[in-house]
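A single protein chain has been omitted; all remaining protein chains appear in their positions.
Naming follows writing order (A, B and C), and every chain is counted from residue 1.
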Amino acid sequence: MTAVLSHHAYGKSRVRLTKVTRQADRYDLKELTIDIQLEGDFAAAYTHGDNSRIIATDSMKNSVYVLARAHPLTDPESFGQHLADFFLTNYPQVASAQVKLVEQSWRRITVAGREHPHAFLGGGAEERTCIVTATRRGQRIASGLDNLLILKTTDSAFRGFLRDRYTTLPDADDRIFATILTADWQYRGTAANWNGCYQLIRQTLLEVFAGHHSLSVQQTLHAMGAAALEACAAIEEITLTMPNQHRLLVNLQPFGLDNPNAIFVPTEEPFGLITGTLRRG
Amino acid sequence: MTAVLSHHAYGKSRVRLTKVTRQADRYDLKELTIDIQLEGDFAAAYTHGDNSRIIATDSMKNSVYVLARAHPLTDPESFGQHLADFFLTNYPQVASAQVKLVEQSWRRITVAGREHPHAFLGGGAEERTCIVTATRRGQRIASGLDNLLILKTTDSAFRGFLRDRYTTLPDADDRIFATILTADWQYRGTAANWNGCYQLIRQTLLEVFAGHHSLSVQQTLHAMGAAALEACAAIEEITLTMPNQHRLLVNLQPFGLDNPNAIFVPTEEPFGLITGTLRRG
Amino acid sequence: MTAVLSHHAYGKSRVRLTKVTRQADRYDLKELTIDIQLEGDFAAAYTHGDNSRIIATDSMKNSVYVLARAHPLTDPESFGQHLADFFLTNYPQVASAQVKLVEQSWRRITVAGREHPHAFLGGGAEERTCIVTATRRGQRIASGLDNLLILKTTDSAFRGFLRDRYTTLPDADDRIFATILTADWQYRGTAANWNGCYQLIRQTLLEVFAGHHSLSVQQTLHAMGAAALEACAAIEEITLTMPNQHRLLVNLQPFGLDNPNAIFVPTEEPFGLITGTLRRG
Partner (left out) sequence: MTAVLSHHAYGKSRVRLTKVTRQADRYDLKELTIDIQLEGDFAAAYTHGDNSRIIATDSMKNSVYVLARAHPLTDPESFGQHLADFFLTNYPQVASAQVKLVEQSWRRITVAGREHPHAFLGGGAEERTCIVTATRRGQRIASGLDNLLILKTTDSAFRGFLRDRYTTLPDADDRIFATILTADWQYRGTAANWNGCYQLIRQTLLEVFAGHHSLSVQQTLHAMGAAALEACAAIEEITLTMPNQHRLLVNLQPFGLDNPNAIFVPTEEPFGLITGTLRRG
């Protein structure tokens, strides 16, 4: 028997970076966590312990800090492009470089109604994400957001679904709809107004979620994705993933009380998981 | 040998509760996670398997939902007081009841510049906390906040500390100061403007953190605590805990670059942990 | 603009199940966490809020418990196959069903040198995994293990890698090699000695890891994967993922001490991440 190495990749994960930029009247702050994965002519390391073409993952980490020193870091997309280019340009053995970037958000602390020039408050669990995948034929840029916890207290139903002997869930005309949204969109090209698109898509997703008269998570997901494609001409595709963070109505009848959609138990597991990808038609 | 049961307590932890209140023009939303611990005349269950005085922890959970149905939940403090009273009043075997409440924050989604009446955005990791400890002699109310991530990019030094053969840390005139603040304050009495005090203390802590010319984490902690006592006459004591979320300056000299407080690595561990309690003098 | 729904799937995640089976002389215990994802003719729910073909994710959860009642659960693979078949057989609108199963391991507590008939000890973070993917054309079975923390204190080097201006890592002739192994293998067919294969592959991976004179993580990964293919004829492919859980040698020179591979700092991030897939040649 011969074992064939049919796929291989390696890189550095969770390279964390804080960049502080001193402006005339304030400091700017950016925090990113970066994962790099390279594919290419590295098989000899696997098969023969020949490390001569191996770029140490420690050197990849160094490269991130060196490149960040000169780069303005105004958005994760352009820094990801710069990093991916770096590996392709400097190392002929690299066939493809994937750079994932997660931006932790910070807001300025407000003092006496004004934003403070150098003090910040963590922005919570929500993250802005980006994946740059580059080969010698070109780059693809996917961006998104993750861990965006949203909830609506009404305008959400779920009824008329299939009933058989495995069904115990009653129809619901009015339920809480809570999810932890992940959105990933694919840009058409390699240049765009990255920050503008991000803000526009994020706000569109929030507004459609808020305003939609939901007949199911699936339907709201579709409406949100379609609106994002409509709002931002620079993207060609968007995938939304919506775990259903169930809030279960508590049965208060044993205690002689009604419960007109007032008291719920949030549950972590199990959860429904709904996903869909929309493309420009 | 005889083993003596010198202390015992039991209760229900992580009782999660969502309450939706329909107002004329909007819905209000509250989410709490509640831990209950009771002490009292329960030794026979431990020593003889006699459960006759045991309130099942499942019944404690039920009580939370029953009481929440009628309670307005405008603040965690008054609901905690109500719950602690309930156990002391209903069950003579209970000598003390401790109720911990953690409130997850939600903000309204903004659509076209206006707050949406029923759609919400998760408020992040920051939590509002409260512990009500009640006996038949009275109640004590401690409130606080947890997981408040704050960072300042300048106005923080650490120099002139003890140097000996175990010291390698250089003096720093200007460093990043980042922490995940926990604050716990003790109220003087059992009635106060709970929401007003919370907002006032939180804002005071943020403003002092932002404005302080810090010579050490210890010094900033002291200034923040003193200002909180000054700001809110209803509290008698405050404890602040400040883990030092180190951002380490990256050494770029091997790459022929300087690093004038621009590029840092955030690290999770190890971390300095500084705590202090301030009382009214 | 028309948005086209190019992909969609949904299901229930983290359905947790404990099954206790009473034997003549002992109790057997199995714990699984199950994720179900269905694809098929569900587009009308997304586009028109038509739920008539939607199997509620709550009903999927019910099905897991109903099917587990009769199934012996001797291995996750056969229960996964049974579940996937169930959805394809019962619901014509389902085109494909993916069932992921994670088994939490339990060991019997040993009392006086003998395994106890009904008391168990949690088996730690290591998990046995399985993914059954079924369509109307057939099934594919992938199995594996996850979170297997392994470490060797010697017989691991990393030298001769590419050096350029971004390289600061020194060559290492003898370093700690620690990783959290994930292994996923694809079976050739839909029937095998599931438990026997699992044990054999797991033990082979451990033995090769222990005995290999490692010139790189890549090389040891290759040796482990090749040995697994050699050991178990029932599998056609194996993917190993090995995050490098760095143990960094502490520099004790500032304190006048040497450090002959004795004192290390374990670090969580950043980490090298090495992956490779081997197929039968």
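Here is the rule we use: a contact is a pair of C-beta atoms (placed from the backbone, for glycine too) under 8 Å apart; a residue touches a chain by one contact, two chains touch by 3 or more.
These figures come from a predicted structure and were not determined experimentally.
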| item | value |
| --- | --- |
| Among B:74, B:89 or B:167, the residue in touch with the chain that has been omitted | B:167 |
| Positions on chain C contacted by the hidden chain, ascending | 16-22, 27, 29, 31, 62, 65-66, 68-69, 106, 109, 111-112, 116, 118-126, 148-155, 176, 206-207, 209-211, 247, 250, 252, 254-255, 257, 259, 261-267 |
| Absent-chain interface as seen on chain B, which is shown | 1-16, 35, 37, 42, 45-59, 61-63, 66, 90-91, 158-162, 164, 166-169, 215-219, 221-222, 225-226, 229-230, 237, 239, 243-244, 268-281 |
| Missing-chain contacts mapped onto chain A | 165-166, 168, 254-256, 268-269 |
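Quick note on the criterion: only the chains that are shown with their structure count from here on.
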| item | value |
| --- | --- |
| Chain-level touch network, classified as line, ring, star, complete or other | complete |
| By mean Cα position, the chain sitting nearest the middle | A |
| Separation of mean Cα positions, chain B and chain A [Å, integer] | 29 |
| CA centroid of chain A to CA centroid of chain C, Å | 24 |
| Geometric centre distance via CA averages, chain C-chain B, whole Å | 37 |
| Residues within chain A bordering two or more other chains | 16, 62, 66 |
